[in-house]
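Only a single protein chain was left out; the remaining protein chains are all shown in position.
Each chain carries a letter (A, B, C, D, E, F and G) given by its place in the written order, and its residues are counted from 1.
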């Protein structure tokens, strides 16, 4: 058995659920609704877990003709067969209101793969008391996903407050010296809070997948 | 109680062990042996867990006059009161022989904080069979720390093989277009393997601290 | 004889076929259909081999009024007088479905200049078994063109598997730290697989022309 | 009158004290002790205020043969005729012990030009309680100079706490993604705390001169 | 009392006026008129000073349904309850006509928070006499905000002429080597005029807020 | 007399013709036709030489209501009172057909200020015989303006062939590693042909103005 | 059989000769003479072809205690069992005398693996007649390795003259805008000569290995 389908234009990885506990996730951009539908059908047939399509807009989502899918407009996510709760608590904390779309993707993907998600919004460090008011929620987390653009200082502050894993997501929010998220990325990688880890700019998806891996490690 | 000492030149954080399960770690460069010794004494007195000094060369290490320390030359690490095993398996996989010092730091710090470390060396993707021969060790890991310079492709390959957390450490190994580790850093952040997380260039320490956070989450 | 025409706006190089075994190829962007047609007529009249126009969209292609041209929409390529097969086997391997347009350009240009092309799609390293299933096709290749965006790790893995020339084409697929293809470019140049060579970002054309040069060297 | 001397190799600006309330400051690197002495004598003769030479090491300082100078080794600063106190309170807060040389330059230059300086050291955001313990000192400041390397998050946190001017000095402390201070620089410029201003990397001098300008504005 | 409201999507910081003498300023982009209106109402109710929304276009401004607001189209600024004059003189000097929108934002925000603003336009250094003709206005300033794109040389020239604080605002005016304002930013940070401070590219807002902090320090 | 007009929004420099032999040139982008017309009238009234507006599209040009202007669509240039010939020969050589707009701006501005212009098009180094065929024209030049994108090699080749001044203009032609003209810019600055000088990316205008300065020096 | 040895510190790939026609090549930097000797013995025992160690200085080379090795000081290369001639002609052309070390590495590695090497030195494009005098040698080549720093224009000129494969090696020769070879790298990737391929900065080794792959393809 090859462990994948060959649809010509793509080769869905049907062995991934065995290796990683989750079917391959479909990246929407650049694919037609028909191509998405074809891959989704293969993944639904060849796996037992949740099937996700990321970064798909409302029109394309409506045109993907596979029954049972649910669309989350804020997260731009399509989901079939969401996973039941695995009892792993992920806090998604975001610095400003402009970071909301990235935080929404992180939260929705994490929920779809069975994590328990709690969102904390608009807790940027310019008004530190807003973050400190959420101390209890942070302390109860199994993992914190920290979403911030501009200078990304929130990752260092949260990284200093909590002892659980902190997955930092730089966003492209900001202008000028923010360099489309590169500044937040570099700042998070240079964090003085030891053990903070970083994913790609605007990748709420990547943070949620990191949390999925953490939840697997925690359950062994 | 303030939660820190004030030594004038520095303020050891004596509350960190409570927050994060580990005393503050001392960064060696730029400090005199006497200054290091002063901070180490405060940390030993104010905490119960392991006390570490990173990136200290052999001469400086010998001059730090605090009994009970053990020096690891390959890792350039000084340790007092190493933690007992916590039963969390960390595989440190490195791509080439030049990556050895960074891998050594990751392994030694992880061991000092109580993680069970297994090292796999020289498994770069140019000879894939060397990595695939270690499939069993990778599958048994609770976390893989992946250390690679140049193009950093090892992180993507391991990220695709295993389902546990993968912490990628780009190294400054390489020349020209490797840009002192920036290329490996960007490549690891752009990895096609979902959920790989990244720490700073050459930061074996950062990867070990990330693994420490993961082990805490796994134990809850 | 001057070896070129002077059309005022451009000077088609009519000596190139003698030097390089192939008429000058026309780069479409920024030229009107009439200007393209003028140059194509000069090239058809002054050479005997295939005449190509790259990166031309369907509307412009339809407006180029020179009989005998064939348009390949996926590759955005116009071709007159395609060359007969020269018995040189080029495998075009691409990492993801988003890399398809670049792979299509490489494949179509290579075919138009007389190379035997075999395409392998969606064999990114996150699911290595998809690539390893194509081992026989790779081993039979005279040259592999490797098309990948994001971290571009496919070039290193293929470069380690095969002994024939590997021409790596970084693509602008990806976001954030992928830096519009610069990350894949730098990573491919830093490859641990010795002897991998690289062309410009998204330049399926450049890779095909490199393969054309290789085929010439092989035939001597 | 020309407003400057012409020593051949340099032209000390003797009009600057009139324009800016402070004689020209001499930048030490690349000048011989004799050249420094020559310029210092001109500046002492042509002005009434303090004369400073920055970034001069101990050996060179000892060789500058002009009576009345005082050398500050930590700040690498030579001073003649320090100014009396002007009653303007500058707090120099630094994030880590490695930032000490830059903070020392800021503090020593500020003191030499007549500002009242209070230093707060090792208050990086990874242990926020160390900074919050200094809240009273920060609130009493007329200006805070904030010195930090790595991700430079301290500037945003202080910028959010206080309402007085905050002059951020990025330092070259850190490695890898810290990019020799560029990351802290970009982060401070992207700060979410409105109205934070930034000077060049490692420029304790620049921050002190900015504070000097502020003190002048405050006195009008 | 928490010091902030929780509107779900955002948490207006109601304690900021106490800390910094000015209510939180709303950043318009990415917010709906309804969301803006909701935050503005909270800020008007929970503070006594001016309430500002920056970077809002005319259509959105018209749709923000809160009585008493005034819209400045050149500055793209909405203001409620502008502050009375505080007797602190800010000169906003701009290098070229293309810098006008950034200068307008700086001037309008500064006026709204109670500073006395005088604008000097089109005084770029290629015709130095235009700037020198404004010498008296510059000498009378408590602070100069210097707005310039391209090479940003105006900041150095003004920084050399005046003794008061100079806040430099690089703009994205220019093309090619101007790198969307990065060149002016780097140049201003490298200024040979000691004590010039810099804010983010195109941030007229940031400069005005820096001036607000200066005015507070001046009044103590 | 001040040497400039003050129109509020701009200050035309009426002294520039005296200093530099040419009235100030108006940069079109961001100005309304009415504002352009106002400045043009001032410049026509206050000078005797040619008045130019650069980078203005056809619609805007038609709306500038000042009699006597001539519009060059290829160069996007408006000219009043073009200067008579000064007998200084400028060759404008361009590498590819995509460089035509930049070459056109250089040629049209140079002609408007009285230089004798000869254009040579499509002489990129991939077909060197096309350039060598123009050897006589190059040898007769007083100055060569060399316009090239991509790798910009034409500047080095021409710089090696001729002994007169060579002004290199990098263009933003190319993709990927061409980095919007930055690669050609850096390459031209690094040219192995000694004494080649460089202006900003796409700045045909800058090259023509450099030629104007050269012609002035030549006439003394 | 595993296809590799495990020496603890490294895993020589003993299967590589089968896959790629050449034993693994040892990268010298960072390895002790004893470690080099250990790996070389494994490679000699486990393969039949040439064994190479690159970038090793004279002292280290002398200390590698394995009989039969030959040291090339200019190329800094150690070779055992050089391959017999395979009748594939490689011209190594270099632009300036400072490029000599990189050209020497390319030539020596190519010769050691059995290619017929002809070197052409100091043919930079600032004096084009020096290159054109070598036209016959270039036309007779099966492959040209083009070594150049600064602006790297030689690659484009040679790429336009010949029809065989051109492997461009950017060097770190130059200063300032040459950016340690990055400018030449980018320029070569942007070459207007179609089908030129590029390897890493200063990688004479990489170019020789690319030529080795080409020679294999040519022999099939």
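The criterion applied here is as follows: contacts are C-beta pairs under 8 Å (C-beta built on N, C-alpha and C of every residue); 3 or more make two chains touch, one makes a residue touch a chain.
Note that the coordinates shown come from a computational prediction; the quantities given were computed from them, not determined experimentally.
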| item | value |
| --- | --- |
| Touching the absent chain when the full complex is considered, from F:14, F:36, F:95 or F:210 | F:210 |
| Omitted-chain contact residue, chosen from E:69, E:152, E:165 or E:204 | E:152 |
| For chain E, the residues touching the chain missing from this view | 95-96, 124-128, 150-153, 155-157, 159-161, 174, 176-179, 182-194 |
| In chain G, positions touching the absent partner | 96-98, 100, 121-123, 126-127, 129-130, 133, 175-178 |
| In chain F, positions touching the absent partner | 19-22, 25, 142-143, 160-167, 185, 189-190, 194-200, 205-206, 208-214, 216-218, 220 |
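To be clear about the criterion, only the chains that are shown with their structure count from here on.
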| item | value |
| --- | --- |
| Distance between chain centroids, defined by C-alpha means - chain B, chain F (Å) | 57 |
| Shared interface positions of chain D, touching two or more other chains | 96, 126-127, 160-161, 176-178, 185, 189-190, 194 |
